[in-house]
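Would you mind keeping the following structure in view while I ask a few things?
What you see is the complex with one protein chain gone and the rest in place.
The chains carry the letters A and B, assigned in the order they are written, with residues numbered from 1 in each.
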Amino acid sequence: MTRLNHIVRFLASNWKLTAGLTILLALILFGALGPVLISEEQLQLGAGGFTKPPTADHPLGTDTSGRDMLALMVYGTPVTLKIGLIAGLVATLAGVFLGIASGYLGGWFDELVRSAADVMMTIPAIAVLVVISSFTRDMSIELMGSIIALFAWPYTTRAIRAQTLSMREHGFVRMAKISGQSDLEVILKELMPNLLPYIAAGFVSAVSSGVLASVTLQLLGLGPLSKPSVALVLNLAFNYAALLRELWWMWMPPTVILIILFIGLFLTSMGMDEIANPRLKGARAK
Amino acid sequence: MGLSVGYVIRRIAMFLVVIWVAATINFIIPRLVPGDPIQTMLAHMAQTERIENAAAITQELRATYGLDAPIQEQYARYILNSFRFDFGLSLNQFPTKVGDLVLRAMPWTIGLLATTTLLSFGLGTLMGALLVWRGTPRWAQVMLTPFTFFAAVPYFLLAVVFLYLFAYVWKILPTGGVATAGAKAEWTLAYVGDVLQHFILPAAAMALAGLGNWMLGIRGMMVTTIGADYLNLAYAKGLTDRRIFFRYALRNAMLPQVTSLVIALGHIVSGAILIEVIFTLPGIGNLLYRSIGFLDYPMIQGITFVLVVSVAFSVLLLDLFYPRLDPRITYTRK
Partner (left out) sequence: MNTDAVLRINNLHVHYQTPQGAVKAVDEVNLFVGRGERFGFVGESGCGKTTTALAILQMIQYPGKIVAGEILLEGKNLVELNAEEMRRTRWREVSLIPQGAMSSLNPVMRIKDQIADAILTHEGRSARTGLNQRIEDLLVTVGLQRPVAQMFPHELSGGMKQRVCVAMAIALKPKLIIADEPTSALDVVVQRIVTQTLIEVQERIGASLILIGHDMGLQAQIVHRLAIMYGGHLVEMATVKKIFQAPQHPYTQVLIGSVPSPKTKKSPFALPGLPPALLNPPPGCVFHPRCAKALEMCRTQVPPLHEIQAAHFVACHLYR
């Protein structure tokens, strides 16, 4: 009970995190519960007549291939989320491992990781992603997430390395070392718990940039084509000049869902930053 | 003090390495696909487009990629051609050179995006700094805060919303393109005005989305700088608030922002592909988009190479000029 109280009070004190997580949770539920209400058959080509405005049968109308728009949203939202999550997870794992190792060990390993990260950061991810995905016409969701992570790990690694470096000099880490704990023990028992807020913040921003990269690629018509994702539907709307032809139901639902998704990610990320860096909270000098 | 010769050479070498890596990736990826790369390309193309001059294209591609030569020679030639920006002929607009098409599209992209990037950087940095400055009136802070939320929404979604509202619902701005259809491209006031009018919406979407990010970036740095001892002494010196803000606080808080600005300028081409697609502007982004649609591989590779080079070049310039901004960096040793 007190624990619950604690959580409630914490969430109330950080409205950005609360709002962001609520939005993301709502989108996940939308994708998880939707299939119960709408059968996958609605995704079949020509299932409900071509390019029809909303009716009782198809509350959001149908697209040019006759697929139900609501079904596309319900089945497409988790696809977009999943790519971002995979990218975020891979990038965070790599960042934690490489960041702690290079920050804690230093030496040639640190030099190597830093140089690699520097080079990776100067290569525009989208350029390489475009080349890779234009040759691999139909990649899996997992592959796409991993490829995006390839360009996200330098950012998580750098953030965690910087924190590890500053913590390494702190008294409590030195104490632990002097008192005879092994490096692994120091890392797991002393560093990790203190790094957690930064890792969590890094994870959220890695997911955000993963979602952004995957959405951008899909809007260009690249990436997994066999699964309908929200961004791919919007790409289709671009191709059919849905705005010009006043087919509002074709572009508006994916746009709205993507805007909601990005706002949710943004607020969560801002809320996490306030935890990791309390000085930012309500930042304003008096 | 200043730059050592060794440092400059190292930086230029690094720049060349990045370009070499990019060219190598361009060389390897088509060859990782099983089977004859040209047959694969044509097969991919055939899925999307009807190919009329397949025989000519096949021959041209073989020549471009030098596929009949041994692999080392293929590689050497490809790298050499890459450094000369020679990517062969476009498949979609056969037989125009890739380089020519890129050059033709470049001014539009740079004209629109460099302007909006600089604009949103300047405004965003100033607004974000004022957001946490103690001399800023309360009402101004309240007015500035909502702009940070533009950082949440990617520019392309903002663009779709703007396009819908301003061009379709309220019909006060053109829906796309760089000029009214049929207008003659010449240096007259009317034409330039027409072009500018077409640029308002894409520029607004790009600038606003960037603005929020710049504001958040400088805000974090400014909070740190405001607590610095040298700011306290500046107050004690009785300097005007304005001078402390610009010369002492903003000047120092801005240093990391400048790095981001240069990187952002390098990324303008790749970062704004979709804006050109949404507003049908004839820039690099749209060229890439159409090339992807047609699977015009030489074009895709040529454009992505340009993207890599522009970022690498910006970073090189940054590294060479940054010591002028931050005297603490001397680069005698890295």
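We take it that contacts are C-beta pairs under 8 Å (C-beta built on N, C-alpha and C of every residue); 3 or more make two chains touch, one makes a residue touch a chain.
Computed from a prediction, not measured in an experiment: that's the story for all the values here.
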Candidate in contact with the missing chain, chosen from B:70, B:137 or B:327: B:327
Sites on chain B contacted by the missing partner chain, in the whole complex: 228-230, 232-241, 243, 247-248, 251-252, 255, 325-328
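The rule is simple: only the chains that are shown with their structure count from here on.
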Touching residues on chain A, where the partner in the complex is chain B: 119, 122-124, 126-128, 130-132, 134-137, 212, 215-216, 219-222, 234, 238, 243-244, 246, 251, 255, 258-259, 262-263, 265-267, 277, 279-280, 283-286
Chain A contact footprint on chain B (complex, rising order): 14, 17-18, 21-22, 25-26, 29-30, 32-33, 44, 131-134, 141, 149, 151-154, 156-157, 160-161, 163-164, 168, 175, 219-220, 223-224, 226, 263, 266-267, 270-271, 273-274, 277-278, 288-289, 292-293, 295, 297, 300-301, 303-305, 307-308, 311-312, 315
